[in-house]
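Left out: one protein chain. Kept in place: all the others.
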Amino acid sequence: MKLGYFPGCSLLGSARELEESLMLVAKKAGMELTTIPDWNCCGSTAAHNLNHLLSVSLPARILALADKAGMKEVLVPCSACYNRLAMAQYELLENPDLKKEVSEIIEMDFEGTAKLLNVVEGMEKIFGEDSVLKVEKPFEHKVACYYGCLLVRPAKVLKFDRPEDPQSMDRLMKKIGADPIDWPDKVECCGAGLSVSRTDLVAKLSGKILESAVKRGAEAIIVACPMCHSNLDMRRENIEKAAGKKYSIPVLYLTEAIGLALGLSEKELGLHRHLVPVVFPIREKKAEPEKAESAEESAGAVEE
Amino acid sequence: MEGHPEDQDQSLMSRVREGTGESAYKCYQCGKCSAGCPLALEMDYPPSQILRMIQLGLPGLEEKALGSLSIWLCLACETCVARCPKEVDLPKIMDFLRQESLRRGLTHPTAKNIIKFHRAFLDPVKYTGRAFEVGLIADYKARNPISAFQDVLIAPKMFFKGKLSLAPHMIKGRGEIGRIFERAMKKESKK
Amino acid sequence: MSEFEPKIVAFVCNWCTYAGADLTGTSRIKYASNVRMIRLPCTGRIDFMLLLKAFEQGADGIIVSGCHPNDCHYTAGNFHARRRWMMFRSLLDFLGIDTRRIHFAWVSAAEGAKWAEFVNSVTDQVRKLGPNEQYQKLSQAGVE
Partner (left out) sequence: MARIGVFICHCGENIAGTVDVFKVAEAAGKFPGVVHSVEYKYMCSDPGQTMIKDAIKEKKLTGVVVAACSPRMHEPTFRRACAEAGLNPFLCEMANIREHCSWVHEKGEATTQKAIELIRIMVEKVKRNKPLYSIKVPVTKTALVLGGGIAGIQAALDIANAGHQVILVERSPSIGGHMLQLSETFPTLDCSQCILTPRMVEVAQHPKITLYTYSELESLDGFIGNFKARIRRKARGVDEKLCTGCGVCIQKCPQKKIPSEFDAGMGKRTAIYVPCPQSVPNQPVIDREHCTYYIKGKCKICEKFCERKAIRLDQQDEIIEVNVGAVVAATGFDILHSKDFPEYGYGKYPDVIDGLQFERLASASGPTLGAIKRPSDGKEPETVVFIACAGSRDDAKGIPYCSKICCMYTAKHAMLYKHKVHNGKAYVFYMDIRAGGKNYEEFVRRAIEEDGAVYLRGRVSRIYEEDGKLIVKGVDTLLGAQPVEIKADMVVLATAIVANQDAESLAQKLRVSYDPYHFLSEAHPKLRPVETNTAGIFLAGACQAPKDIPEAVAQASGAAAKVAGLFSSSELSREPVIAVVNRLPPPVFSTCTGCFLCEKACPYQAIEREEIKDRKGNVIKVVAKVNPGLCQGCGTCVALCRVKAIDLQGFTNEQVYCELMAL
């Protein structure tokens, strides 16, 4: 199987481990990822904030390159890039005038035929129903699946999962033996693009998310987005300072968690790159049989 | 950024409609957006009030909206539009207001840092085709010496974790990207 | 000034516009005497071939008027008329007939003054267009 692939800038830098773990798992599943040749930055929040045309044109070039390379489906692991690309694609397909204008700006014909897949959809493909992959080391932890805002909204454009209470990552986690908690902050915003310029606000928002997960007994937060990861992991000190409280809960990319369950090593998956060490509280092994319960029920059990 | 007088005597309301296809009149001020907005409490005016200022179009209110901090704090998290009963695309309007605010030179003083950051982010993209995290931090620090110290603190850690590469990535289509920037900038400022 | 007095045929519905024109009368509002009214139960009854017939009979202008949307005595007749008019107009364009000779209006039973204004304005406009020789020419061309 083959998929087009758009890494995005942060996967070359601050989110290297997302790329590393994704590639390993994909390889194990025999999935070939072909990078869009000569791809550029999607412009991220910055372009979106400052210049609308730019924020559409930069993704348009990427999508045009994908079309040119004949890619039917493109996996975009960074949620931020995924969101920008999908939005631009939607806007351009809806608005022929804009499409014309942008085609001129990027000096290429924009068709926008490639279907974009986010990292969760990508993992569903790689590690789906008929996957050859076997869970070797069940990831038996209580986890909080954190989707963030960019993966599900706007629902009209992205058409991915339920926008208020998504389940797809939870399902993947159950598949590797984890126990996803039911919590209300799955799609709350972590502060995203204000990470550097208003770290104070990011610390507040991300802090709320951490607190909510920890309070409900989560032992790890599973994320799908480099921005979420950097805000919850790299900004941990800021969060702790703002909250006046320490948090040891690690933040893993879903690809890393799946990689671990598939028996890949921490080192290969890039876990050492996290600022918050990936350690779990030691649990005494209970002899009771596997509980196949719904997320709601398990959450209820914690509250008792 | 130069003002276009014939544009300015157009009401902000109709400018928004032109620029975004969204009508601020659709909003009936239920406040659901403000209730769910993660940053409403940090904003000088909660999102629904920004819309109200546009709706009324009374003297002074438009400038107040364009000069607000709110429009720069908006994270484009889309929580508001996802729940808005009238399907008002607030983030899109916020986008437009930011650009309008820049065009009219009305940006809120505290927003300057945010804008500086965005510019610092885009600069390397313009010249190399991709974002450059080390450069970004250095550049932003240069533009904004006061609040960058925190990033200076974590930058070395990131470096040692292998998360920062010291050289920017140069793509082949750099020339194209440069032209994309030029055209987009020119066209937007004319709007 | 030209001596030309256009002949205008109005197809109106019984419930709204006919009654509205009655009100113009009861209110003694004066208007151009060029118009001849054909009363029909509803604008929905108007077969647009009738309009061609009117042109053929020498009408220089045509008015079609009925109830306001949603006020149709028969619920939806006026919508049907509207929809057919859209199709008919492209047919007229195709035939080369000046669509400015046909005017559509909504005049309710309470809009006596509006009726007078409307008739006057249509009469003025058609007067400016001059006699509808075009149709005669066209139809003759078609015959020969």
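Letters A, B and C name the chains as they come in the text, with residue numbers starting at 1 for each one.
Quick note on the criterion: contacts are C-beta pairs under 8 Å (C-beta built on N, C-alpha and C of every residue); 3 or more make two chains touch, one makes a residue touch a chain.
Keep in mind that this is a model prediction, so the values were computed, not measured.
For the chain that is not shown, the touched chains among those present are A, B, C, taking the whole complex.
Within the whole complex, the absent chain has one touching residue among B:P85, B:G105 or B:G175, and that is B:P85.
The residue touching the chain not shown here, chosen from A:D38, A:E111, A:E140 or A:D165, is A:D165. Mapped onto chain A, contacts with the missing chain fall at residues 162-165, 184, 212, 215, 296, 303. Residues 5, 7, 9, 14, 18-19, 21-22, 24-26, 28-31, 33, 36-42, 44-48, 50, 53-54, 57-59, 70, 73-77, 80-81, 84, 116 of chain C touch the missing chain (whole complex, contact as defined above).
By the touch definition given at the top, chain B reaches the unshown chain through residues 28-37, 40-41, 45-49, 79, 83-87.
We take it that only the chains that are shown with their structure count from here on.
One inter-chain figure worth recording: chain B and chain C are separated by 55 Å, centre to centre, where each centre is the mean of the chain's CA atoms. Averaging C-alpha coordinates per chain places the centre of chain A 64 Å away from that of chain C. Looking at chain A, one finds that none of its residues touch two or more other chains.
Residue positions of chain B touching 2 or more other chains: there are none.
By the touch criterion stated above, chain A contacts chain B in their complex at residues 9-10, 12-16, 38-41, 43-54, 57-58, 61, 101, 104-107, 149, 153-155, 163-164, 187-189, 191-194, 196-199, 201, 205, 234, 237-238, 272-275. Every residue of chain B that touches chain A in the complex is listed here, in rising order: 19, 38-39, 42, 72-73, 75-79, 81-82, 89, 95-96, 98-99, 102, 113-119, 121-122, 125, 129-133, 136-137, 140, 147-148, 150-151, 153-154, 157-158, 161-165, 169, 171-173, 176-177, 179-181, 183-185, 187-188.
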